[in-house]
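Here the complex is missing one protein chain, while the rest keep their positions.
And then chain A:
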Amino acid sequence: MKFKASFTDDGISLLDKRFLPAMDKVGRVCHVYFTPTHAMLLHNLLGSTGPDGGGPQCVAQFAKDLLFREYNVSSRDRNRVAFTVDIALLHRALRSALAVQAQSSAAGDAPAAIQVKLVNKQTAGSRSAAPFLMFETKGARSAVVQDVPISRPLSSSDVGRLQAALDAAQELPETLVQVPDLPQLQSLVDRLKNIGDLLTVAITQYGDLHLQVSTSLVTVGSEFRRLRILGVRANAPVGDQNLSATTRMDMAVERGEALSVQVNMKHLVKSLQCNLAKPDCTFYGIAPQGACLTVIFQYFIPGTRLMDKSITFYCRLPVLDPGNG
């Protein structure tokens, strides 16, 4: 099993400035998964990956050429390698590699290359070798090596399960609505979370997004209307603007023109942390049969409004059994 690659400048700054801070907020430990074509950071695909307990599934997938210049991964399991890593440690290693690189640039040297590889090392005081992700920053005058401890690589069957979970997550919601102002949504959810732990999310084919928290004493909600729609759409019934937001939502669900699910407020709060990865636009949708709430983040090719297909970033929030509500 081998993995060796050199970071591109864009790739390392994407991880440092956007994705690692976001993924760290979703959970402390994540899966790193390398395939011959992609590198991925994954949360909760195989259930909980860390001591934080369950949470939203979160997938950040990058085309290998976006992150790496030279990229070699080989294993007996169709050249796929996966392991878990503490994101804070990974981020710290990346930041210090970047600092070394910046020093050598400031000294007028050619920028240092940052290489990463999978190694097995025997550490002091230990009898057996342990796996590490080794970062090597080679400048003209110095080289700095950092070892980030990782889990043993996942077994072939676990990698198979991981891939199966990824494949299963491919099914898109029929209707997606674009939330224009994620910070506004975040500030709303921050205030809603004082009211209750369960959040009802409904999305209509007219482009409406409803969030609602109910307890025995109070119902508080928010409705965003006429959002941009991707996928299946319908015309809003005439005269519905005179109804209350709750009635509008109930009628849309009854007509089969909306789906409504209940999610854990904490999961939604965590998924909103993905905003730290500064997506260019964000879509919310409910998977068919209300299987999960999907949040899809899109990136544009810099300087254009064209979707950057080399980054795939989404969250899937588990839906609570309404019977337990």
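Observations
What we mean here is this: a contact is a pair of C-beta atoms (placed from the backbone, for glycine too) under 8 Å apart; a residue touches a chain by one contact, two chains touch by 3 or more; residues count from 1.
The working rule: contacts and distances are computed from a predicted model.
For the chain that does not appear here, its UniProt entry gives the protein name "Cell cycle checkpoint protein RAD1", which is one of "DNA-directed RNA polymerase III subunit RPC6", "Cell cycle checkpoint protein RAD1", "26S proteasome complex subunit SEM1" or "DNA replication complex GINS protein PSF2". Across A:Val32, A:Leu98, A:Val148 or A:Leu192, the single residue that touches the chain missing here is A:Leu192.
Checked against the hidden chain, the listed residues A:Arg152, A:Arg226 or A:Arg255 yield one contact partner: A:Arg226. Touch with the chain omitted from the figure is made, among A:Ser157, A:Gln170, A:Ser216 or A:Asn235, by A:Ser216.
Chain A residues in contact with the hidden partner, per the touch definition given at the top, are 184, 187-188, 191-192, 194-195, 216-226, 241, 244-246.
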